[in-house]
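Complex shown without one protein chain; remaining protein chains in place.
On to chain A.
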């Protein structure tokens, strides 16, 4: 019968080999840190691996390093980790791009609306002057009315149903869904930090 201990040790073995998924790996790492038996397994499994790889060196300085670090202050990294940083930077870049796209589209819409407003006014004035009635469709709603484009032949009306344009909706919706991160730009000190760590030796 497989015991619980064997199952967990099996996971430690998989963790060592880089074969555990993220969630399980995090759990097992915590277990190894807190359980002395699992910690000892971690130690012994690595000793086996090192021996099989014919390491000519047989040292175990982990105890000495631990003792020496006992007086060291706890590390609290001032910098968020790179992957988080990248995520933030990507998000920020995405937000900026989405904002620019939304502004451009907004500007285009407003330009088109102004243009259509002018066109509509011109049409109404022209129709009034010609003694025709107002077009069917009731009150003039720019979003539903199909005016004749100033740039097209009257027989070839241009579809300007902006409110039905999925592209516009998609961009506007996307823009709303993007959250602006509070931070996310790495300082130059971070970039040089790692290099200086290694070269400071």
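To be clear about the criterion, a residue touches a chain if its C-beta (ideal position, glycine included) is under 8 Å from a C-beta of that chain, and two chains touch if they have at least 3 such contacts; residues count from 1.
Basically, contacts and distances are computed from a predicted model.
**Student:** What is the protein name, per UniProt, of the chain that does not appear here: "Carbohydrate ABC transporter membrane protein 2, CUT1 family", "Transketolase", "RNA polymerase sigma factor" or "ABC-2 type transport system permease protein"?
**Tutor:** Hidden chain identified via UniProt as "RNA polymerase sigma factor".
**Student:** Determine and list the chain A residues touching the chain excluded from the picture.
**Tutor:** Missing-chain contacts on chain A: residues 3-6, 9-10, 13-15, 17-22, 25-26, 29, 32-34, 37, 39-62, 64-66, 68-69, 72, 74-79, 81-83, 85, 190, 193-194, 196-201.
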